[in-house]
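Data block below; observations after.
One protein chain is absent from this view; the other protein chains keep their places.
As written, the chains take the letters A and B, and residue 1 is the first residue of each chain.
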Amino acid sequence: MADEVKQTKLAIGADLSSGLRKISTPSKASGLRTGLITLASSLSAVVLALAICAVLLAVTGKNPWQAYSTILQTGTEGDKLLEMMKRATPLIFSATAVAVGFKMNLFNIGVEGQYLFAALIAGVVGSRISLPAPLHVTVILLVAMVAGAAWASIAALLKVTRGVHEVISTIMLNYVALSVIQWLFENFFRDNGESGLNVKTVLIPPSGRMPDIAKDRLGGMFLVALLVVFLYWVLVFKSRFGFRLRSSGLNPGAARTSGIDANKMIFVSLLISGGIAGLVAMQSVVGEIYAYGPTATPTQLGFLGIAVALLGRHHPIGIVSAALLFGFLDSTSAQLQLAEIPSSIVKLIQAITVLTVVIINEATIRWLNKRTAEQTAATLIHNIEAEVAAP
Amino acid sequence: MTDGTHNPPTELAVELTGIGKRFPGVIANYDIDLKVRRGTIHAIVGENGAGKSTLMKTLYGMHQPDSGTITVNGLVHQFKSPSEAIATGIGMVHQHFMLADNLTVLENIILGAEPAKGVRIDFEAAHKKVRALAKAVGTTVNVDSPVSDLGVGQRQRVEILKVLFRGANILILDEPTAVLVPQEVDELFVTLRHLVDDGATVIFISHKLDEVLAVSDEITVIRQGTTVTSVLPKDTDRRQLAELMVGSQLPSPEGRDSEISTEVRLAVRNLTVKAPGQRDLVHDATFQVHSGEIVGIAGVEGNGQFELCTAILGLLPSTGVVEVGGHDVSRASTHHRRNAGLAYIPFDRHREGLMLDSPLWENTLLGREHEADLNNGPLIDTKAARTDCREIIDRFDVLTPSETVPAFALSGGNQQKLLVGRELTSEPKVLLAAHPTRGVDIGAQAAIWNEIRTARDEGLAVLLVSADLEELIGLSDTILVMFDGVITATLDPASATPAMLGTYMTGGTVEAA
Partner (left out) sequence: MSTTEILPDAATPLTKRSALLGSRRNTMIAAAFLGLALMSITRLITDENALTSSQTIGTSLRVMVPILMAGIAALWAERCGVLNIGIEGMMILGTWFGGYFAWQYGAWVGLAMGIVGGMIGGLIHAVATVRFGVNQTISGVVMNIFAFYGARYLSDLLFVGEQGGGVSQSPPQKSAIPKFDVPFLAGGDLFGWKTPDIFGWFERKHWFLLGDLGGIGRGLTYNISWATAIALITVPISFWLMWRTRFGLRLRSSGESPSAAESLGVKVVPLRYAGLIISGGCAGFGGAIMAVVASSYYRQGQTQGNGFIGMATLIFGNWRPAGVLAGASLFGYSLGIKLVANDSIPALFLFITFISGVLLIRSMYQKKLVGAITALVAGALFFTAYLTVKNVPESLTQALPYVITLVVLATASQRLRPPAMAGVPYRPGETH
């Protein structure tokens, strides 16, 4: 019987080796190696993007080296590093929100509308309640999360009950949100003591304001952002719920067979995504302006968050790194202006980077999978041959 | 039909000699010979896995044989793609139709070979030609309706027209009657006769012996990858054919030590799965599986076994009653049914069982993340999950360097072993096992059977669906036969003969001796 088993194993080994390249030193598949390769591919995408931008710059008569060295110089000054972290903060929230949805194969493009809506509601509620300091801020943040989740729930319901694709519905809801926010602001929530371009809601009292880490240069929301992305990691990658979430995204058929309720997963994940989205503008609302204002509260952060999520491959470390990278680039725009280089080159670099990353990542994944398959087969042959050789 | 030139007249439209084809881990075809005379309907019969489809795909150019020759109309060919086969006049009608639902019948037929006036499609010419073909074939399908409006039989007719439009005169049909109702079967046979009368040659693959005997001019039987024999319908009968298909030697059931308890673990009553526009996928199924019992379901694939299992799991809407461990779960969710103790080795491990890009330990965790020793409260205990996976890997002899390897890197057989391991590990009350040893090598097969037997001895109830007769007879205490969605017979493995099994599996009945 032992001989038969050996023979069978040999036969299997022979089948595996037919058609494979000869791999001399089979190695164990390692997670670290995969991670490094992924990192390398993302970096090479960034480099490629920089190269493309350099070409675009040169073609239009600007000096790429000057642009890049200005960016590098300004960006690494001490103060600027704090600014980098400050600018990265909302992007971390935004990207995390997108990533949560993405793990379930859902595209939440509605972060933009969700966060602006949350900013308005949180700003208003914050200015009207009165609680001791740490509680006040916390409540405001919670209100923002609930508001964001509530706005996202519209898209979630449409998807679960009517099968409406969340990409279009969330984008439509972005525009609707702008309208609703404007109407609410104009008619109910505007601080009528103010006028002019910088109108806002009533200011949040000091008890509701987030303390700074570095006075006026970096707010506490940065730490909250790191906390949130950490919690995202724990939830999605370490918890049972997260496991079910990812399984539904990876193989809906297998997930259903194992008893996971697809609709429930879709609904909950969109809600969580919206909740995190609600925090995107909180740095501005509780840390800088202490209110919501149509011109004061920053926009476009929803879309940039998508870019950051894609660049960071929906992984916590990737997200933070990509957010910091974007923040780094953004912090240099003023200097670039002075050097007669259009500051939107920064945005262009960001945009092209996302494009190259997405393409190169796809190619890398395919290549990696092929290698893993070949290496596993080679290892097995190696093991079998060793086993058969042993007396 | 001689042409009087240097080519000698050939009677044979198609001749395959010594065809062999291997896939990793399995020998699909081995030294197959086939002689198809021109102007006849030639049937190829055999069980699942006998190698019929592989052979036809070779003839159609979808893959190249490892050995042997293909001769079409007297000339030897090596087809590198279906286009080359089509050029010699061969056309294939697949079992799973390749039609675009939203396009019209006409559009589907002419696609890729459209008659044209410059850039415009010449619809008049197309209509004319298709109508003429339709008439020759004897069908009245409205060529301007979208294919989605058509019933199954009509769709098949469209596939045939597609093939004829491109000038095929050797037609290969793969299990053409698999999803047809009796009237449609009759219509199809009339069509085939028309075609043959007009000079075409038809090869068709089937396991339905009555039909084969009714319509074909010659029958070739294939078993375990090689040709058994060729017979004329008038020289044989159903029983003989069934025996040839299945082999006169059947494995004998192994004895068992434990007894079957009286506790009913799985009860199914009047279970029906409907499909609009065609016969019920499962009709009025009623049976019980006791603790310590293995009930086998025999039948050629596609006769409702998949729908039966999926309905018991709660993934398909159905009427009727399902009870697991005494609890009525007829209206319960899949999650609930699983929790009641229902485990499932799926039919399609890729679609229903594994997350290919995930490491093995995440795959063994799927469906079991609520088990107390695999989690730390709301978090997953990664270490415990990985250890648990290693245990499964050892116990079930899964060939893999480690538990962190992604599932796609494993061979099919090892993926299967992992799945079996996962389902048995959670000590279920009822196991639905669909082809549990599919793609698995002999040594591991025996090991899996042992595991199932051991679990059975400890009280597990098993519903076993399999096309492997050795497996069915070796493991089952009772065998139910399914045909066309209905359970047509209950047999005792100890007394079932190959002829009986073959007969029931192919839609017949056995008269009392």
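Simple rule for what comes next: a contact is a pair of C-beta atoms (placed from the backbone, for glycine too) under 8 Å apart; a residue touches a chain by one contact, two chains touch by 3 or more.
Here the structure is a predicted model, which is why all the values come from computation and not from measurement.
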| item | value |
| --- | --- |
| Residue among A:Ile276, A:Val320 or A:Val354 that touches the chain left out of view | A:Val354 |
| Selected from B:Gln78, B:Ser148 or B:Asn270 as touching the chain missing from the view | B:Ser148 |
| Among B:Lys35, B:His94, B:Arg193 or B:Arg395, the residue in touch with the chain that has been omitted | B:His94 |
| Subunit A, residues in touch with the chain not shown (by the definition above) | 60, 62, 107, 109, 158, 162-165, 167-169, 171-173, 175-176, 178-180, 182-183, 186-187, 303-304, 306-307, 310, 342-345, 347-348, 350-352, 354-355, 358-359, 362-363, 366 |
| Footprint left on subunit B by the chain that the document does not show | 48-49, 53, 62, 82-83, 94-103, 107-108, 110-114, 116, 119-121, 142, 144-146, 148-152, 155-156, 162, 179, 275-278, 301-302, 305-307, 310, 316, 347-348, 351, 438 |
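Keep in mind that, in the parts below, only the chains that are shown with their structure count from here on.
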| item | value |
| --- | --- |
| Where subunit A and subunit B are represented by their mean Cα positions, the distance between them in whole Å | 44 |
| Complex contact set, residues of subunit A against subunit B | 4-5, 8-9, 11-12, 15-16, 18, 28-29, 31, 234, 238-241, 243-244, 247, 250-251, 253-261, 369, 372-373, 375-377, 379-380, 383 |
| Residues of subunit B that touch subunit A when the two form their complex | 24-25, 313, 315, 333-339, 344, 346, 351-358, 362, 365-367, 369-370, 375, 378-380, 382, 399-402, 404-406, 408-411, 413, 441-443 |
